[in-house]
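Every protein chain of the complex appears in place save one, which is left out.
Chain IDs A and B follow the sequence of writing; residue 1 opens each chain.
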Amino acid sequence: MTATWLTLGMLLIWGTVVGVDLVSFPQALLSRPLVASAGAGFLLGDPVSGFSVGVVLELFALDVLPVGAARYPDYGPAAVGAVVLAGGGPWMVTLGLATLYALLVAGLGGWSLQVLRRANGRALQRSAAGLAAGQSDTVSALLARGIAGDVLRSFTLTGIALALALQARQIVVPVAGAAACRRASGCRTPNRSRW
Amino acid sequence: MNRGSLRALLRLLAVQGAWSYERMTGIGMGYAAEPLLEDLQASDPARHAAAAVRSAGFFNSHPYLAGIALGALVRAEYDQVPANQLERLRAALPSPLGALGDQLFWVGLVPSVMSLIMLGLAAGVGWWVLPAGLLGFNLFRIATGVWGLHTGLRSGAQVGAAIGDSWLPRWTPRFGRMALLLVGAALPVVAAVELGGATTVARWTAGASGLAVLGLSWRLETRFSPLRLSVLALMMAIVLVGVWP
Partner (left out) sequence: MPVILHRIDDRMVHGQVVVGWGQPLAVGFIVLVDDTVAVNQWEQDLYRMGVPTEIQLYFATVEEAARDAARWREDPRNGIVLMGDVRTMDAYCRLALPVARVNLGGIHQKPGRTQRVPYVFLSPDEFAVLEGLAARGSIVTAQDLPSSVPIPLESLR
């Protein structure tokens, strides 16, 4: 699997879309790790990697209740990065590493959501006079600002997830591939799951 | 559906767009209320001004059921319900809408849909099962939103009785049980396919663990999440399959 600049750009846009979907708009389940991973897999021309990573991450996400003001992981951009990390390497090694990687990035995503919520709160305080007067322009501007903030958050998170995944691939894939070759007494097609 | 309701429904898709700890979904609710309050602006400007301030105040509910509250609160404004009673209604509505929404969607429907997609992929149905699952979920979610907004607009301050008499409280627990069954079935299949394991064993464990989860859920569903129940049932099922002659 090779990622061109065009593919990376599309992955960046996809990661941003799924990140915004989690809370802000339109909450259509695009942010579920299975969906985010599958989309990334298709963009990379490697849907098997997308489904394999997505299914494992989905099992983690099923145990998360995004209730109220609680902090919860953002699996969407994390899953996009994890598919990039997992693709192309010996399956049984890269799947575990990609899962671990996604959990860490998803935790970072959860933290970034809290930062965004606090920023929205500060914007509210600055707009207190307009809100007290019932100005619809103030409400619209706050909503637009909140969504724009989430776009920026998701874009940044996906960028970090992709950059680190590409760096990690330089190290992980050759080392893991060599180890897999030694165990198998010769290199063949990487052992893949059945998705 | 009139144009104001349609605009309100579209705006509800971004009800959490300015989520903050100070007002939670209040700004999103205020934005969605705006097209519904336009007639009030013409008929009673003073009431409209107060309603606009109230509509963007602190509020939180499940985002997919927010339309029920939006409709009820807007209708109550048109019905000239006293401000203190409106505040009580605004304070009380998040309880049923949050709890029912969490149970219906986060605990019930979302795990069910994702499990169905995983089972479909594992069964080799094809990748189209993913967009089909998403489409089905979103159609249900939008239909619920349309129903919710209409129910709220129709019932106003009597929305509690309208929710209580509706399908929502009756069907919500059933969605939870469906999730238990489907998550329980999906987990061993996912494990088997992910490891490239034997499909016969996967089928046995899927059936056994799904049924075990469903059986256990009648007694234990308040104590364990569906996934934890499924892991427990999976271990039981593997033992069962392992000792089966």
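The criterion applied here is as follows: contacts are C-beta pairs under 8 Å (C-beta built on N, C-alpha and C of every residue); 3 or more make two chains touch, one makes a residue touch a chain.
Everything quoted here is computed from the prediction, not taken from an experiment.
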Q | Chains in view touching the one left out | A | A, B
**Q.** Chain not shown: contacting residue from B:Arg88, B:Arg154 or B:Arg174
**A.** B:Arg88
(Q) Using the document's contact rule, name the residues of subunit A that touch the chain not shown here. (A) 65, 67-71, 114, 117-118, 121
Q.
List every residue of subunit B that touches the chain not included in the displayed model.
A. 21-24, 58, 60, 62, 88, 91-103, 107, 157-158, 160-161, 163-164, 169, 173, 222-225
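Here, only the chains that are shown with their structure count from here on.
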Q | Complex contacts: residues of subunit B adjacent to subunit A | A | 13-14, 16-24, 27-28, 30-31, 34, 48-53, 56, 60, 63-64, 98, 102, 106-107, 110-111, 113-115, 117-118, 121-122, 127, 130, 134, 137-138, 141, 183, 187, 190, 193-196, 225-228
Q) Within the complex, which stretch of subunit A touches subunit B? A) 23-30, 32, 34-35, 38, 47, 51-52, 55-56, 58-59, 61-63, 65-69, 95, 117-118, 120-121, 123-125, 131-136, 139-140, 142-143, 145-147, 150, 191-195
